[in-house]
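Data first, discussion second: the structure below is written as structure tokens.
Heads up, one of the protein chains got dropped from this complex, but the rest are sitting where they should.
First chain written, first letter: the chains are A and B, and each begins at residue 1.
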Amino acid sequence: MEKMIVAKTGNEAMAEAMRQINPDVVAAYPITPATEVVQIFSSFVADGRVDTEFVPAESEHSALSACVGAAAAGGRVMTSTASQGLALMHEVLFIAAGLRLPIVICEVNRSLSGPINIHCDHSDTMASRDSGWIQIYSEDSQEAYDNTIQAMKIAEKVFLPAIVSVDAFIISHSMERLEILPDEEVQAFIGEHRKPYDLLDVDNPITLGGLDLQDYFFEHKRQEIEAMKEAKAAVIEVGKEFGEKFGTSYGFFEEYRMEDADLAIIALGSTAGTTKVVVNALREKGMKVGLFKIRVFRPLASEEIKKSLEHMKAIAILDRADGMSSFGGPVFHEIRSCLYESEKRPIVTNYIYGLGGRDIFPEEIESVYKDLEKVAEKGEVKNLINYLGVRE
Amino acid sequence: MKEIFEIRWHGRGGQGAKTAALLFGDAALSTGKYIQAFPEYGPERMGAPVQSFDRMSDKPITIHCGITNPDIVIVLDSTLMKTIDVTDGLPDDGYLLINTHKSPAEIRKEFNIKGKKIATCDAYKISEETIGKRIPNTPMLGALIKVTSILDFNQMLKDTEEKLKKKFLGRPEIVKGNLESIKKAYEEVKQE
Partner (left out) sequence: MKKGWKELPIGTQIIKPGSSEDFKTGDWRIEKPIIDFDKCIHCLICWIYCPDSSIYVNDNKVTGINYDFCKGCAICAEECPKDAITMQSEVESE
């Protein structure tokens, strides 16, 4: 198979994947730093390169609402947004998931206001993590492209919507080497559109969105929870098939030099890439360090995470968002909770970093590994929650 | 060459610092390299100091932070040097390539620069002669290749032509002028 090698930004990569998926409907309201995704895709529409009905909405709330309507009417539907846009979609996120509509959002991780900021952190998607959407974080442009294609297939397997995200500017606006699959291969991979139901199927009329009170709501939510459990198998199945067909397999996470590691950093998105550089440098100095990159945060692969991490001496979790609970970030809470069931229960610390696009450098990541070394040596934690790269 | 070659571009909003970084990245990619090209983002204001960056390697690049110790700094407008320390983080054996009519020796004296390999190129003059406008970014690409030899010049020229043809569809005179400016800068860049 002939892959095309091009230089593209994260936004261009996601727009390209959208073109190859060729959805029936895209309803969107462009927002920095995801503007380009919508802008590039709308040019595909204008140039007749896709068969998509493009709906320029008057807000993100309307955009996702139009997506819900289009998906309920049996369409394959995608959109794109970031930060405040995802926040404005918030109530509709739950509706899309509750109605079990496999919509895919190409998201760019940008800080939520305030103070106002356009740069990267994960506060936007983390604030949406309990909305019933599958969440896939991408390290670079290539993953953004690969993940978008896989997300469509995963979503349609279990009838849950999915968010694929990239770090604002660091990936969304950074041009990188990208391998693009032939259009027909992408179409063959995602396959025939699978829909949960079809409001336009007049032979099988249904009612949707009925008032769902004490006597049925819980049952429908229980179904949704089950679908998220089923999504675990779908993530693995689709990631494996992607590897068999195109060469790169994907799972819940990437374990980088973790085989014999004692100390691990857990990170999501572009920071995982920078951490790999540090791991390699410290390995040369003889330190047994590794990186555990979370790719899929929803569903949370709790059993698998426990199994992969319980033998570590000490783990530092990098969170690019704070939970504003006075007890650290969301990734910290969840991963630490996964390890509670383990008898070995390694030391787990938390580092909040990179808020509002504050850059993170290898030296800082190295300092975290050095902290971990000390913590593991003494067996005690001085600072459970740490703030990396903030001025005191 | 170290594992990853890093470039920092200094310019003013509107001078094409970002385009230069993207053009270089694209050209490097077509010679089989792994690349990153990215601007430093902030409020976009015509004339304000801006930076953009390139990384290039024979191996996949996973690092995703800003570039603090570039191998070469390229200055698209020498007046920036009065307010910005463009040599910040540039190692002693690093290159400093400046768009100016002055010679490297004059620049070294004027800004009291110790170490570094200084090169100068009058990209304003070249672009006025070839493109008819003061657009320094494409000529500086030519100067960059000459000074560092990090890419095959003809390959870069060919790739840039393709890129510009797409960008300036139906305006072949702009493409021709730009290519001419790259060649001229390649020939005229002054090194110590």
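Worth a mention:
FYI, a residue touches a chain if its C-beta (ideal position, glycine included) is under 8 Å from a C-beta of that chain, and two chains touch if they have at least 3 such contacts.
Source: prediction; values computed, not measured.
In the entire assembly, the chain absent from the figure touches the shown chains A.
Screening A:Glu219, A:Asp260, A:Glu284 or A:Glu380 for touch with the missing chain picks out A:Glu219.
Interface note for the absent chain: among A:Tyr29, A:Phe159, A:Phe297 or A:Phe332, the touching residue is A:Phe159.
Screening A:Phe94, A:Tyr197 or A:Phe361 against the full complex identifies A:Tyr197 as the residue touching the chain left out. Where subunit A meets the omitted chain, the residues involved are 98-101, 159, 196-197, 204-210, 212, 215-216, 218-220, 222-223, 226-227.
Throughout what follows, only the chains that are shown with their structure count from here on.
Measuring from the averaged C-alpha position of subunit A to that of subunit B gives a distance of 35 Å.
By the touch criterion stated above, subunit B contacts subunit A in their complex at residues 22, 25-26, 29, 34-39, 41, 60-66, 68.
For subunit A in complex with subunit B, the touching residues are 5-7, 33, 118-119, 139-140, 167, 169-171, 173-177, 270-271, 273-274, 276-277, 359-362.
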